[in-house]
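Let's look at chain A:
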Amino acid sequence: MELWIDALIVLLILTNLKLIGSSRLSACIRIVALQGVLLGILPGLVNPDQMTLRAILLSAITIVFKGMVFPWLLLRSMRTSSVRREMEPFIGYSTSMLISVGLLALAMWMGGRLPLPIPLKSPLVVPLSLFTIMVGLLAIVSRKKALSQVLGYLVMENGIYAFGLALALKEPLLVELGTLLDVFMAVFVMGIAIFHINREFDHIDTDLLSALKG
Partner candidate 1 sequence: MKMIFILHPLGALLLSPLLLGIVNRTKAFFAGRKGLPLLQAYYDLARLFQKSAVYSRTTSWVFRAGPMVGLAAAMTALLVLPIGGGAACLNFTGDLIFLIYLLGVMRFFTVVAALDTGSAFEGMGASREVQFSILAEPALLLSLLAMGEIGESAIDSGIPLPHLSLSGIYAGLSFSAWMHSGTVLLLAASALFIVLLTENARIPVDDPNTHLELTMIHEVMVLDHSGPDFAMILYSSAIKLWIFGALLAGILVPVRSGDFLLDGAATLGGIFLLPIGIGVIESSMARLRLLRVPQLLSGAGVLAILAIVLVLKG
Partner candidate 2 sequence: MRLILFSLMIFCFSGICSFFFGKNPRVANMMGAGGTVMGALIGLVPASIVLWTGRIAEFQRSWQIPYGSFSLKLDALSAFFLLTILILSAIAAIYGCTYLWDYRNRKNLGASWFFFNILVASMVMVVISHNGMLFLMAWEIMSLSSFFLVTFEDEIKSVRQAGWIYLIATHIGTAFLFVLFILLAHRCSSLDFTHFIASGVNGTSLTGTAFLLAVIGFGTKAGFMPFHVWLPEAHPAAPSHVSAVMSGVMIKTGIYGLFRTLSFLGRPEPWWGWLLIAVGLTSGILGVLFALAQHDLKRLLAYSSVENIGIITLGLGLGVLGLAVNQPVLAVLGFGGSLLHVLNHALFKGLLFLGAGAVLHATGVRNIEQLGGLIRHMPWTGTLFLIGSFAICGLPPLNGFISEFLIFVGAFMGMGLSDVSLSSIGVIAGLAAIGGLAAACFTKAFGIVFLGEPRCTPALPVHEISWSMRLPMLLLALGCLGIGLLSPWIISAMNPLIGNVTGLLINDIDVHLAVIVLPLQRITALSCFFVLILASLILLRRHLLSGKIPGQSCTWDCGFLRPTARMQYTASSYAQPITTMFGFFLQTRQTIHAPEGLFPARASLHTHTDDVFLKRLFHPLFHGIHRLLLRLHWLQQGRVQIYVLYVAVTLLSLLIWNLR
């Protein structure tokens, strides 16, 4: 069982690295979709003993939204907006790879410093989530396109989810649904914003969105 968990976690980590490394926008979107699906599976593996209806429902929703709806939205807006297919990073791919490896180490260290009150099946969950969040931030910071920033945001959310779901918090459904809804809304609003940006500027290159300063 642990084997599977670790494998899954390593897989997630690899998706992060691939996301940072790959240059094609569409590829990135697909990776994010994959991540979403994997995340949906994760809780089931981490604590199989409590596969309540609620947990299952949650996983299902997760997979549906993160694995299908968001990627579909993104791909659609990518097609509608005549956007070039490259990521156009500030920081080169190899450099960002190096950075992300460093971040991975950092995440490991932090995970070590924060012992869980109730040890999980795998000690890697916390580092994984932290790492995913950092990678998301890195994606937001180091990429020019608005789309890629939304991607980064999604990855961040995934990280947070990894944490939340893996710990299967004893929280009423409301909160989780609420959070999920919020994320959905956020991405939705961002999509609209991108649509408008595209209409106003004929590009979604947020690097050029820097008129307001000082």
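Miscellaneous remarks
Everything that follows uses one rule, which is that a residue touches a chain if its C-beta (ideal position, glycine included) is under 8 Å from a C-beta of that chain, and two chains touch if they have at least 3 such contacts; residues count from 1.
Regarding selection, all candidates are chains of the complex that A comes from, given by their letters.
What you see is a predicted model; the values in this text were computed from it and never measured.
Of the numbered chains 1 or 2, all belong to the complex, but just one touches chain A: 2.
The touching residues of chain A, when paired with candidate 2 in their complex, are 90, 106, 109-110, 113-114, 134, 137, 140-144, 149, 206-207, 209-214.
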